[in-house]
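All protein chains but one are shown in place.
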Amino acid sequence: MLHLINKSPFESMSLEDCLKYANKGASILLYEDGIYAAMPGTAVSERMAGVTADYKVYALKEDMMLRGVDKVMDGVTEIDYAGFVGLVEESKTASW
Amino acid sequence: MLHLINKSPFESMSLEDCLKYANKGASILLYEDGIYAAMPGTAVSERMAGVTADYKVYALKEDMMLRGVDKVMDGVTEIDYAGFVGLVEESKTASW
Amino acid sequence: MKFGLLITEGPYQHEASDSAYQFAKAALAKGHEILRIFFYSDGVLNSTKLMDPQADDRHIQKQWTELSTSNNIDVIVCVAAAKRRGINDDVIADGFKIGGLGMLTELAIEADRLVEFRA
Amino acid sequence: MKFGLLITEGPYQHEASDSAYQFAKAALAKGHEILRIFFYSDGVLNSTKLMDPQADDRHIQKQWTELSTSNNIDVIVCVAAAKRRGINDDVIADGFKIGGLGMLTELAIEADRLVEFRA
Amino acid sequence: MAKLMVVFRTSPYGTIYSFEGLENVLIMGAYDQDVSVLFIDDGVLAIKKGMDNSSTGIKDFSPTFRALEAYDIEKIFIDRTSMESRGLKLEDLVIEPEIIEADAVEKMMEEQKNFFMF
Partner (left out) sequence: MAKLMVVFRTSPYGTIYSFEGLENVLIMGAYDQDVSVLFIDDGVLAIKKGMDNSSTGIKDFSPTFRALEAYDIEKIFIDRTSMESRGLKLEDLVIEPEIIEADAVEKMMEEQKNFFMF
């Protein structure tokens, strides 16, 4: 399953909600304001390190650029919209 | 100051954000989906007991009725829209 | 007291319009003056006369028009926010006026209390 | 693959429309078929031809119209959601059609993948 | 018959999603498919008993959930932790969904042809 997260981890529980149901090994794509979960050195980085150990975590490059987020933390893979489409080819998607 | 909270405490950090800035003794009005913070017996009830010790916490009766929330936890005062207007008469308001 | 209201969400999608309407009625009932109701962001969508909800639902635009005309309240739709959302003179209902964002600053200067209904 | 897209937020207010548009372009570029793009909830507001954003901003309705007509994609605006938000035949732009909610169920039955762009 | 599911995960009234999600379920019921409904997170609040819209005029749609069976939609599930963390028991709800555990949710989603989240 591919889980889509588009809300800031500092304001919304949507990522935590998703993690209650997502089985280990599932894919999680951070896009729109979900990007902020992948920024290095934040108050959620330690939590996110645990998430990247259990899930395949991606961040959408176009939304990173728009927000001035030029790098993501270790364990997160940057992909573009073509990569987003590729993930959807592989799995059903849940939008949180 | 009167702080207005209209989001579910299970999904949004807006109440916690507000509490970072609100000095003890300030008023907090829970309305719309903010009502759920005042429901007894939930996962946030213990946290809310601490909040009611430090702040004057109100819940909007009309939004309780709409949601089928027929009672609020100890320490929270039910008010109607006339009471909401009364709180605004007393203080400036911040909408979170 | 002199109240000003700011509404930044669209009708039906979010409860903000409903809450603001109930608040306005309660404020008037307590003898307060509402200087202006200002619609910004998706709030501008409250003003379209094309709104046509189900018969058993409230009609949010008509509620505002009735409140505005019977209490002589200035109800302003921000022109910049309206244009990008497809609200213009062709669709705006009676009781609403399209106005500049400066009218929000003026409201903040004049009102004793500004109350914001937002997401 | 056969894709279906569901969009439930209005233009400009939320990034959902922009993301869905970029996704649709990328899916077409990879050779996928988009069976239908369905606008529900505030998503219906993407369809108004009265939309008039600032000159230096993207024009979201025109983007959809261009995508729809040049790729022959079925772009449907839910009639129930549209009516309560003031979207009807008077304001709907070329490339969009107003349709019943059943067309969303049909899309879910037909599409290999349904992707939802929401708040 | 395609397996289709609607997942309710937002609270009612504050936003319209659960109401319009319900409209979607009712239409799906007319298509003779294998339709399921699942309540998780704040979505469980949409089926709480005792809603009363008399003081606001906002449309109360909770009675319509009771009509789901009349639309031949009988596979209705609720996540236990979502319900319990909001202080709700089955007798607090206008319908009686089957309780499932959180780790069954993703599998249930995977089994569908497609699903919606509202």
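We just call them A, B, C, D and E in the order they show up, numbering each chain from 1.
The rule is simple: contacts are C-beta pairs under 8 Å (C-beta built on N, C-alpha and C of every residue); 3 or more make two chains touch, one makes a residue touch a chain.
As the structure is a prediction and not an experimental result, all values here were calculated from the model.
Engineer: Quick check: which displayed chains does the absent chain contact?
Structural biologist: Taking every chain of the complex into account, the missing one touches A, B, C, D.
Engineer: Give the residue, chosen from C:4, C:53 or C:95, that touches the chain omitted from the document.
Structural biologist: Answering carefully, the residue with contact to the hidden chain is C:4.
Engineer: Which of these, B:26, B:59 or B:79, touches the one chain of the complex that we don't see?
Structural biologist: Here the residue in touch with the unshown chain is B:26.
Engineer: Among D:8, D:22 or D:65, which one touches the chain that has been omitted from the display?
Structural biologist: The single option touching the absent chain is D:22.
Engineer: On chain C, where is the contact patch with the chain that was removed from view?
Structural biologist: With respect to the unshown chain, the touching residues of chain C are 4, 6, 8, 40-41, 80-81, 100-102, 104-106, 108-109, 111, 113-114, 116, 118-119.
Engineer: Could you please point out the chain B residues that touch the chain left off the display?
Structural biologist: 1, 17, 20-23, 26, 92, 94-96
Engineer: Contact with the hidden chain only, please: which chain D residues?
Structural biologist: Against the missing chain, chain D presents residues 12-15, 18, 22, 54, 56-58.
Convention: only the chains that are shown with their structure count from here on.
Engineer: State the chain with the largest centre-to-centre distance from chain A, centres being mean CA positions.
Structural biologist: Between chain A and the rest, the longest centre separation is with C.
Engineer: From the centre of chain E, which chain's CA centre is farthest?
Structural biologist: C
Engineer: Given the two chain pairs C-E and B-E, which is bridged by the higher number of C-beta pairs in contact?
Structural biologist: By the number of C-beta pairs in contact, the winner is B-E.
Engineer: Among all residues of chain B, which ones touch two or more of the remaining chains?
Structural biologist: 6, 10-11, 32-33, 62-63, 80 - these are the residues of chain B that touch more than one other chain.
Engineer: I need the residues of chain C touching at least two other chains; which ones are they?
Structural biologist: 12-13, 15, 22, 54, 57
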